[in-house]
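Structure, as structure tokens:
One chain of protein is taken out of this complex; the other chains stay put.
Then we have chain A:
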Amino acid sequence: MDITTSIDVVASEPAAPALVARVANLTKSYGSHGARIDALRDVTVGIRRGEFTAVMGPSGSGKSTLMHIMAGLDSPTEGRVWLGDTEIGGLGDEQLTLLRRRRVGFVFQSFNLVPTLDVEGNLLLPFELDGRTPSPREREWIDELETVLGLDPRLSHRPHELSGGQQQRVAIARALVTRPELVFADEPTGNLDSRTGREVLQVLQSATRGYGQSIAMVTHDPIAASYADRVIFLADGRVVEDRPRMEASEIAAFMLAMEQAA
């Protein structure tokens, strides 16, 4: 169950096939000598393939920074980062750009979609960035996603013509179209009402269960985290707990206990 200890020993070995992304002894600091703030301190953790993982923690716990670094959006101060078998900690901007384009999908809290493109245009953007059109098999997959997520009647709509929930479904579809190794979701329900939020979480959950999609979701909402197969807790830049599927009430109680201990 505790994946963190097993990684410590084999940090320089190729990633275990069960892990889609991992970091070893990761430290991220902001500011310079005088006012140095450590967002992450010596974190070692892995995201398992085919699982829906939630990264929980109070504001300032470093959970977003961890995700940014794992997704190739930010660079580590110290330590190593892998996506699959690729060590990405030392990659340049160009390579990280390609990595994000081809191997990672993103769902953000808001502002997920390019406002000047319609739904179809947003879904096809990852292919166009690579200068290609989807293959027939990819086209089938896109069509399936559009149907499953109920986007068919909305394909020619612009983002501003959609509700928040619909926008988030489009964002999820876009994150899935390239069948990325890992989808990062950063507070994907943060801007939604609770009913719409639950629907979005079910969509993410079924992407893992139905298609084996690996998903890592950053959240501070116990209900959102309760949809995940595994919950990793962060506090003060460290991993403090790593558990399989939990009930929302358990998560809330754990968070509360963490707050009180701090």
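What we mean here is this: a residue touches a chain if its C-beta (ideal position, glycine included) is under 8 Å from a C-beta of that chain, and two chains touch if they have at least 3 such contacts; residues count from 1.
Heads up, the rule we're going with is that contacts and distances are computed from a predicted model.
Set against the options "Chemotaxis protein CheX", "RNA polymerase subunit sigma-24", "Germination protein GerB" or "FtsX-like permease family protein", the UniProt name belonging to the omitted chain is "FtsX-like permease family protein". Touching the chain that is not shown, out of A:R41, A:H68, A:H157 or A:R198: A:H68 (per the contact rule at the top). Seen from chain A, the chain kept out of the figure touches residues 64, 68, 73-74, 93-94, 97-98, 100-102, 106, 108-117, 121, 125-126, 128-131, 159-160, 164, 167, 174, 186-187, 190-191.
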